[in-house]
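Of the protein chains in this complex, one is absent; all others appear in place.
Chain IDs A and B follow the sequence of writing; residue 1 opens each chain.
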Amino acid sequence: MNFEIILHAGLATGTILLFAGIGEIFAERAGILNLGVEGMMLLGAMAGFSISLTTQNVWLGLVVAILAGGILSLAHGLVTIHFQADQVVSGLSLTFLGTGLALVFGKGLTGQTPPLIPSFDIPGLAAIPFIGPVFFANHSLLVYVGYFFAPLAWYYINRTRPGMHLRAVGEKPSAADTMGVNVYRLRYFYVFVGGCLAGLAGATISLAVSPGWYSDQTTSGQGWIAIGLVIFAQWNPLKAALGGYLFGALRRGILDLQGPALLFGLANPLYINSNFSFFLKMTPYILTILALVLGSRAAIKKRLGAPAALGVPYIRGERGL
Amino acid sequence: MNLPFTITFEKRVADIPKWLPAATSIGSVIVAFIVSGVILKMIGGEPLRVAKFFYEATFGSWATFSDTIVKATPLIMVGLACAVAFKMKLWNIGAEGQFYIGAFAASLVVLIPMVSPDSPKVVVIGLMIIMGMLGGAIWGFFPGYLKARFQVNEIITTLMLNYIAVLWNNFWIFDRWSDAGFQMTPAFEKSAWLPRVTDYAREYGTFIDGGGGLANFMTSIGLERISGMTLHLGVAFGLVAAVVMWWIFDRSRWGYEIKLIGDNPKAARYAGLNITRNIVLVMMVSGALAGLAGMSEITGVVHRLQERISPGYGFTGIIVAWLAKLNPFAVIIVAILFGALIVAGREIQPSGLSQLLQGIILFMVISSDVLLRYKVRLVRAQAAVEAA
Partner (left out) sequence: MPETPFAVEMKDIVIRFPGVLANDHVNLTLKHGEIHALLGENGAGKSTLMNVLAGLYKQTSGSIKIFGEPVNFNSPKDAIAKGIGMVHQHFMLVPTQTVTENILLGLDEPRFFMNLAEYDQKILALQDQFGLRVDPTAKIWQLSVGEQQRVEILKTLYRGANILIMDEPTAVLAPQEIDELMNTMRSMVDQGKSIIFISHKLHEVTAVADRVTVLRKGKVTAEGHSMEGLTKRDLARLMVGRGVIFAVEKKPQEQGAVVLSVEDVEAENDKGVPALRKLSLAVHAGEILGIAAIAGNGQSELAEVITGLRPCTGSIKINGKEVANKPPIEAIKQGMAHVPEDRTGVGSAPNMTITENTIMKCYREDPIGNGWSIDFTTARQRARKLKDEYDILAPGVRTLARKLSGGNLQKVILAREISAQPQLMIAVQPTRGLDVGAIESIQTLLLAQREAGTAVLLISEEMEELLALSDRIAVISDGRIMGIVNADEADINEIGLMMTGTAVPSKSAEAAG
């Protein structure tokens, strides 16, 4: 049990949830619920891994991963924005589609070693005691990008003109429409942005944080956890980032519980019988549920909620939102 | 863009023709198959050969058809489980977990054991049905209660409970009931096996030997022998469940309440319905049906509790329910199609293909719904210009 290691790992794996969660926040703030995050992540992870392998260029792989997630999300955009289909069902089918595509195109990738996104220390900062090794040493470039990404996303949504339009489209599309904001175009755009970030999250797994291609085990439900995180974070990128890091750290901490023979002076049951680790592996999922319960209670209390038009297709001239 | 025509969408004013929903469903399945064929071609496969193989492996003979029905059996029940929840716009995507817990709870009857293995089949199987449904219902209760009490999004909770269910099962399979260190429990006693067609092969032999009218008839339809046919009683559970669900949806007070809450919860509350109780109840019924599917699978097919008893039945059930437009009888037909997909999918490479096909089918179905709400028209460019 070493806190430095746990926090370091938390930042690394939390970055995956950070990208995917903020991507989903963009889509949902524009009024489109996209449950296909898991599928988009998996496709991104596969595409990035595969391109990096075949071209031996990890940057190209990264770009393709981002685009793969984005392009897949456009299918969801088309069906929900133009055909006004149910966003839940469409998102589910996007998960199937993404997973299917990733598995079909990903055959034979297991065990390969493509070039990866570089990890490095930040000169100077890495030397600070405790802080340095946790935050600024031996992290992938993408983890450092994540540090800036969340505040920038927050600033963009809350303090810029396009961010204001994004919020308007998700809260009251008719108001935006009458003022000449193109609701459809913005919704497509932010669904695409969400898809790109999910693809990036996938590449964060397969090319950086836990490199490799393990078919559908690559993401192992993290896309769904990211969606839960969005609700928990009340659609705020900063809270989503913190939640992601916290989640990553908890997960690592729990895994580390298996190591020592003694825990707080008592015999560690996990050390004696490794099968108890099945219960440990449940914890991320139980934590997600608990986070949602707590989050929703807070939301009810503070009357904070989802974007008002979330999940509602916009049709010009119809009453309501 | 200078197309010779523009596509316009007109809202349908009149009632839609009755055949249209079915036609769009069938049409979207066909389109999905074509699209998948194109993708298969892209990655260097041979779509036509795969299609031929697909047919032969699923509907080609009575034996393979029996396999298809065996795979369709859990799908019928899981499809119904999803249908009842979706009818109330409850997005239970945890049928997979409810399936696993149903299987777990049913096997408790044999593994604890709750009754002596020498008990009559009726007793053992009957108790397993109750336990299986109870297990699934409990697994459906949690997300239902959280939704009703705290408005927690059921999509996430049911999904998380899927992972938890599999891990829960694994603990017992690996740790407590492992059969000589293998990742499975010992095989159940025969009293806990659902009757299969092949079990009667010795008694009734092959029809051809018996001679007479029956033999001629059986020969003429190509069903000369029944030995090896794994079709089991579980399919009857599915059919009975479908009839019960049809009655509930179409004839009962409760079905009316489910429909009303699903269509407009505010109106339901206004009409004095107890929405909280109905959310929990529907989630439990949904879970019970998925649990029954799990029970049917371990007693009818694998005859023990083990890892990976489901190749994703719970998720495929979502598509089955949606493609069937939540109609219990249509669920049966769609389940058979998807049963075939699973049978063929085991042998078709690459492995994700059947999942891909499922995703495309579902996309096509929901896209085609636009045809039910709008008339899509091609308007010639000239007319469009005049209008502008």
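Rule of thumb we're sticking to: a residue touches a chain if its C-beta (ideal position, glycine included) is under 8 Å from a C-beta of that chain, and two chains touch if they have at least 3 such contacts.
Please read all numbers here as calculations on a predicted model, not as lab measurements.
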{"item": "Identified contact with the non-displayed chain, of A:L125, A:L152, A:I272 or A:A308", "value": "A:A308"}
{"item": "Sole contact to the chain not displayed, among A:S174, A:T218 or A:N236", "value": "A:S174"}
{"item": "Touching the absent chain when the full complex is considered, from A:I71, A:M164 or A:L290", "value": "A:M164"}
{"item": "Hidden partner interface residues of chain B, rising order", "value": "10-13, 15, 251-254, 256, 259-260, 263-264, 266-274, 375, 386-388"}
{"item": "Residue numbers in chain A that touch the chain omitted from display", "value": "159-162, 164-165, 167-168, 171-172, 174-182, 303, 308, 316-317, 319"}
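Just so it is clear, only the chains that are shown with their structure count from here on.
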{"item": "Centroid spacing, where centroids are CA-atom means, of chain A and chain B in whole angstrom", "value": "30"}
{"item": "Footprint of chain A on chain B - complex, ascending", "value": "39, 43, 91, 93, 146, 150-153, 155-157, 159-161, 163-164, 167-168, 170-171, 174-175, 315, 318-319, 322, 349-360, 362-363, 366-367, 369-370, 373"}
{"item": "Complex contacts: residues of chain A adjacent to chain B", "value": "35, 39, 75, 78-79, 83-86, 88-90, 92-107, 221, 224-225, 227-228, 231, 273, 275-276, 278-279, 281-282, 285-286, 288-289, 292-293, 296-297, 300"}
